[in-house]
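Every protein chain except one is present and positioned as in the full complex.
What follows is subunit A.
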Amino acid sequence: MKIKTLTSAIVLSGATLIALPSLAAETIKVGVLHSLSGTMAISETTLKDTVLMMVDDQNKKGGLLGKKLEAIVVDPASNWPLFAEKGRELLTKDKVDVIFGSWTSVSRKSVLPVLEELNGLMFYPVQYEGEESSKNVFYTGAAPNQQAIPAVDYLMNDLGVERFVLAGTDYVYPRTTNKILEAYLKAKGVAAKDIMINYTPFGHSDWQSIVSDVKKFGSEGKKTAVVSTINGDANIPFYKELGNQGISAEDIPVVAFSVGEEELSGLDTKPLVGHLAAWNYFQSVETPENEAFIKAWKAYTKNPKRVTNDPMEATYIGFKMWANAVTQAGTTDVDAVEQAMIGQKTPNLTGGIAVMNKNHHLSKPVLIGEIQDNGQFEVVWETDGVVAGDAWSDFLPGSKDLISDWTAPIKCGNYNTKTKTCSGQNY
């Protein structure tokens, strides 16, 4: 008798064991490909948590298509080739339906061939240099015309800046962005001698001579500004050195494209007050959606001091749109979702509606904020309405005639409007 109950118990537990995997197969898998260690961990860990919060939230609403969502987190450790490896692992081993991931352009470029080979779907939430449009990627961060160009316009028109220092970290995003900016500035009549370009390695910490050069460059009679594409934690010693050498925001303002609330939270902001940043989102913007988002984020991280930032909003918009597209398509099949994505609309956290365009880029508003002493931004300028993201810059000779359109009949990421051909590349 006793033995019988025992065996039945074993059989029962065995049955549950067998039942478990079949239950698991009923979930929709969301891959998270963000570095949790290494130099980019500072920025990317936050995005991993954002995706997990969104998944949690969606599950509380009952999941999607009657299934629960399941997040699968991997750590590519700020190691660019590892992004390709981990991406392949997510698509082949875990068979995820969608990936949210990448921060640096070099990591995106690394995982891109894998996505196209295995027909995966990825949402990329960070501002980037453009010059790319893949069928398998949705770019929810800003393209250069949604961040860099409006920022330079603001400097020229509102602050009367005539000389520009383009300072950046030495990799693909700053180099391409600066190339676009240089062409744009020259088209606007800025002389070559009024543009200074400077690159530094990742994690550069000795800024003395560069800041001193900037100071010299700015003391030649014309109003000067620094356009900074310096990435990651190299920003902190840079701003410190600016403060130490007595360069205030009124003399030489710095407008940054990679410094947000998260980066400022690890920093004594006194010497930075008044410097600028261009983004599509600031935590300080007061809208009901933003308030709810900040509240949810603080509750999820159990930290009342946690801040929100632009790539988080981009992740938020991307996730919402994906969820809507899956519901609309009635499946998680990549091709169906990809077509359903185009034209998706989701409210921005800063007001207005974000729209996914045919080129897989968003239409979003552009904001410029001044750094305040509490680590937040005060919006000093914004575009009227939204700006459509442009995958191929109009200011580079090589990409002037290219457009991206993933709807029939063009269905091409780099369609040449002059020759009416789609180049052989996949993107």
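Methods note: a contact is a pair of C-beta atoms (placed from the backbone, for glycine too) under 8 Å apart; a residue touches a chain by one contact, two chains touch by 3 or more; residues count from 1.
Operating definition for what follows: contacts and distances are computed from a predicted model.
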Hidden chain of the complex, named as in its UniProt record, picked from "Alpha-D-ribose 1-methylphosphonate 5-phosphate C-P lyase", "Dehydrogenase", "Urea ABC transporter permease" or "Cytochrome C biogenesis protein": "Urea ABC transporter permease"
Among A:Asp57, A:Glu116 or A:Asp213, residue touching the chain not depicted: A:Asp213
From A:Arg108, A:His204 or A:Lys320, residue that would touch the chain that is not displayed: A:His204
Candidates A:Thr92, A:Asn119 or A:Asn244 - the one touching the absent chain: A:Asn244
Subunit A residues that touch the omitted chain in the full complex: 36-39, 41-42, 45, 159, 170, 198-201, 203-206, 208-210, 212-213, 216, 219-221, 233, 236-237, 240-241, 243-246, 248-250, 253, 266-268, 273-274, 370, 372-373, 378, 380
